[in-house]
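Every protein chain except one is present and positioned as in the full complex.
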């Protein structure tokens, strides 16, 4: 996630970090060169093929169609991003609710200990899920928060977050078995644990099922070919203004396509992806505050305006 | 939130407060000046560069694409605004339901006292959340409604609203422990408390995760550059009508972009943001009416047609 | 709600009631006059300012942008209308379910009486909510359905519907206290009562939070200015056909803006608003049929094709 | 619902049944005639009113606006259709779940009988709802599946489906009263019965609240007037190609408007409406298969590619 103070509209025009310019600058240079060549050759072309000239109208037609498709694509990508954020928001909500509800356990003196244990495990669940979604190694973050027995059960599993969830579930089941938790309270807590399972499942769904590949092929093809033909079409009307306008239009379309592509997989580590590190830390802070203990991890730093 | 009586369409044309004109008037003046300069120089330019003139067609193409993107942006911003409103609507609903359900507590003579206490705490929860979302100091509003012990537990916490929620949860847990509340009734009340936690979590989510920064950079850049080029493109066709039309079109686009930006963070204090002060007061009024006590705060006044 | 038999497409062209023509006919006349004046003066203008003429292309650009914004506005308004309808649909569903479930009360002989009482109170709840949303006086409708004690508790309250809901809740609570209702059955009924509270809260939310004011100012301004400039732009090309075409286009845009404005507040009494009177009557009919008693109110009549 | 094997794109061009051509062919003929007359008279007109000619640009403007509105209309209609389908899908799901859960009744030997009875009644509920939504007479379908006592209670009621639901509810209540069903199992079954009530309520909502009438008037007016003016506008440019192109464009717009109108009321018996007969039969088959008995009704036949 890009984190910046709100800028004046004028300064926003010249922002480099936080825009997607770095990713598309290569293509823009190609288009600029095509524009210059096209204007330079246009006199010669019109002399030899006076009947075969590209003009603006076909580009209006295609450009608007393209805008509609890019709009569709960005809607879909943004919805994926926002659904992912909602699920992680639920993780925070459920973590708090679960720790809160442990207050009904008997005897009252044991509540603080149970809450601490739950806070550690729920945080470990969040970290394990983060690492699973990003394909990174969870061992450092888990070692800090879980007992060595618990760590042993996780070792080599495909879905470590699920095993942690199972251990929370077993702990709650034992409290009920020992009569320290009523049947009703168990039901309420079991529902919270199910909700954590839903968060994990939904995150895995978003991460494992991208937008159908054909859309990406189609978008890329249409946008690139369109942007390469555009300078040729503008030449007749705009003359030497062509490179300027063509690059500007291409910038709009390519940038939108690129943001759409970044948001499509919100669990990645690109600049516009979700700040899972920061979210994990917030979950730990909130869970630990309710449990009355100190968080074990540290808040990630903002580097170059990007929070990971 | 802007509060105005419904105006006749003709008077609506000249409304100053409630429109976003104040925020964009600077940019409109720049565009007006560019238009005048463009018309004044157009004769000279056409004489020297007869082949390089901006005309309307490229602007049709870009303008419609821009409109589609602005439409997408406004949809997303409005959905955030409306989701935020729904969550605060839920806060009101749950507050009422919770106070209502306390009627099953035993002995019946204690119900009134329990309801009053719940009304105070739920209201304090709403105020604490409001202050957290706006980054303001909650102490005045909380001191009015919470006991000094309760205030002490909140002091210096990151998420005071959660601590208040925990205190409600503990009170309900104690009622059950004392046998004054059945297991079932506890379950129903615990669900209400969970819902309040969801409202807080969802509000935090909206406040902490803006629309990806790149969209804002992209929108601002595209709209501003488009509006600055537009008068040049209109000059050839419209002559001295250019400043009028260019400023009108720029007004539409810039105003839409600005409303979208205001709605994106619905918990702010800009004119179009949610009236959290008024909502907190409504929650207190409703909760206190059901509990049969008088509200402690006062309704916020509408200043300059804006309700905060 | 407008209620008409399905008409043949040809007769639909000449419908007066049910269209929004009456509300916008004033503006259409203004636009017609502007058209005529514009055509009459066009010869003179072109002679004196041959370089400064409005033509169609800028209107294509603005018109399509306008259509996109109107589309957005109408989507949002329709969603508000439909959400409101859904909430009132839930009211009907929950009323039935609640009366249905009372069948588990003991002794069986008391079920009929309990059902009748519940049917009366739920209907009173619906009427109280309707009057609150429309800002009208509920006393006639309530006096018919509630006991005088119950009426006394409502007197002078801000949210009478909530007090009625509280009385239903207390009745159910007492049944449970007396052992005539099991804990489980109480839980199921309490959930229904919560749902009624949600319907009320959601309706209040829609009624109290209109679409941000700035959108209305912006829409009105853009549509009106556009429609006033349009005839001038069409003159050069269409000549004396201008008044016809300009008025037709203005009709489409103004009518859409007006429907959007009507649907925005679905609880009003304009022709396209929800038929709350009829809905209240349906709720009473359905509730009374299940309770085996006769409804007390009468079905509202359709006047001038409008059902209120 | 139209049921056809997937056709090759070329054969799809000449499909008559399943398209809405039959409904709009009248209007298309009118437009064709207007085109021919318009081309025939165009020479004479241009000679006498050389300054007042309709050309294509105003139609581009209006046509795109119209497309946006038709897009909005079709989205709304399709959402209604799909929500209706979802509700009936829920009916099937809940019917199965309910029958499934009856397996916990005591003594085990009675389960088969209870399941059969439930399967019959749930199917009768589906048929009663179907007939209510379509305004047809349910007696044949109900007589086949309900006992004569049950039939007597339904006689003359406004909402027969609700009475059937009440009888299911009473049966389940009695099982609990007799101790053959635990409290918990009753709660789970009561929730299923509530869900059936929701399906009925939601279906009634969709059937009783069409899209606001003004939209229909507006759509019809705009589409028809547009299509009638279009040939005049195309004449100057296209000459004798006008009738072909104008009819093709009119076909697209009128067909879309007509599909939108059909889907708006998904419970009707037009070709594109929901196949309620087939759905009822599927519900019966599924319910009876789980109950281990044979279905009483027969699958509806596909007539002329349409399944009702």
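Going by the order they are written in, the chains are A, B, C and D; count residues from 1 in each one.
Heads up, the rule we're going with is that contacts are C-beta pairs under 8 Å (C-beta built on N, C-alpha and C of every residue); 3 or more make two chains touch, one makes a residue touch a chain.
Because the structure is a prediction, the values reported are computed rather than measured.
Although one chain is not drawn, the whole complex shows that of D:67, D:112, D:174 or D:293 it is D:67 that touches it. Of A:112, A:187 or A:296, it is A:187 that touches the chain left out of the display. Here one chain is not drawn; of D:174, D:245 or D:269, the residue touching it is D:245.
The missing chain lies against chain D, touching residues 1-4, 9, 12-13, 15, 18-20, 56-57, 59-60, 63-64, 66-68, 70-71, 74-75, 78, 81, 85-86, 89-90, 92-93, 96-97, 100-101, 103-104, 182-185, 187-188, 234, 237-241, 245, 248-249, 252-253, 255-256, 259, 262-263, 271-272, 274, 285-286, 289-290. In the full complex, chain A touches the hidden chain at residues 27, 49, 51-55, 57-58, 60-62, 64-66, 68-69, 71-72, 75-76, 157-159, 162-163, 165-166, 169-170, 173, 176-177, 183-184, 186-187, 190-191, 193-194, 197-198, 200-202, 204-205, 209, 212-218, 220-222, 224-225, 229.
Please note the rule applied: only the chains that are shown with their structure count from here on.
Any chain that touches chain A and also touches chain B would be listed here, but there is none. When the CA atoms of chain B are superposed on chain C, the rotation angle comes to 70 degrees (nearest 5).
Averaging C-alpha coordinates per chain places the centre of chain C 23 Å away from that of chain D. Within chain C, contacts with two or more other chains are made by residues 57, 60, 64, 66, 68, 71, 75, 183-184, 187. Applying the touch definition to all chain combinations yields A-B, B-C, C-D.
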